[in-house]
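Just passing along the structure, written as structure tokens.
Excluded from the complex is one protein chain; the other protein chains are retained at their positions.
Our next item is subunit A:
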């Protein structure tokens, strides 16, 4: 069995008197797709925010490749390779699709002021490589023809795909998708499923996702973690979760 990339133990997040997340544990292995599910308001996005440094967790440990990352600022966690999308798409709407992808590579580019001022060969090469990599991914998500369209004018499904491509530009260790299928029609959802499959097979991506579309979750996940009202409820393979009476109760209420 491959090694754990992400190991979360006893994670808790408190907002004043409200314990939004309490004792959540999860572990993600290399090339796995792990889903985090639960009813509305269960604290799934709060867990995401803790993992990506947007919130500072009140307790627990988060280990990325064995290194603790809890409490680090968001951009540092992102630099360590944990990159996320958002529930409501957060693209740079006034900028073109291509520029969106170039920004995500910021860290890998030559940002030297004088190199850019005088367009040194080194700078040109760095920019050209970035363009090529962006082009590669635009092709992957079928958006190449829209490269110079401003991101805000793309269709919703395309925006979702562009956001995933933008994450991949950072060469992430782990990709975190917050409700990637929200607002997509069934065909687009199928495309998304295929895309996640490609990411995993061809690009060794490790994915942690929040999703409400059970059909999608059950078909792509290797492992599912269910939380309810901030506390872990169940944890297992899709089959185990489907038959778990507690999960059914939480979703459908007392029979």
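Basically, a contact is a pair of C-beta atoms (placed from the backbone, for glycine too) under 8 Å apart; a residue touches a chain by one contact, two chains touch by 3 or more; residues count from 1.
Everything that follows uses one rule, which is that contacts and distances are computed from a predicted model.
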| item | value |
| --- | --- |
| Which of "Cytochrome c oxidase assembly protein", "Beta-ketoacyl synthase-like protein", "Gas vesicle protein" or "High-affinity branched-chain amino acid ABC transporter permease LivM" matches, in UniProt, the chain that is not displayed | "High-affinity branched-chain amino acid ABC transporter permease LivM" |
| Residue among A:52, A:70 or A:206 touching the omitted chain | A:52 |
| Hidden partner chain, touching residue among A:99, A:129, A:191 or A:222 | A:99 |
| Among A:13, A:42, A:91 or A:195, residue touching the chain not depicted | A:91 |
| Among A:75, A:125, A:215 or A:242, residue touching the chain not depicted | A:75 |
| Selected from A:23, A:39, A:116 or A:238 as touching the chain missing from the view | A:116 |
| Subunit A residues that touch the omitted chain in the full complex | 52-54, 73-76, 78-79, 83-84, 86, 90-96, 98-99, 102-104, 106-107, 109-111, 113, 116-117, 119, 131-132, 135, 138, 144, 147-148, 150, 166-167, 170 |
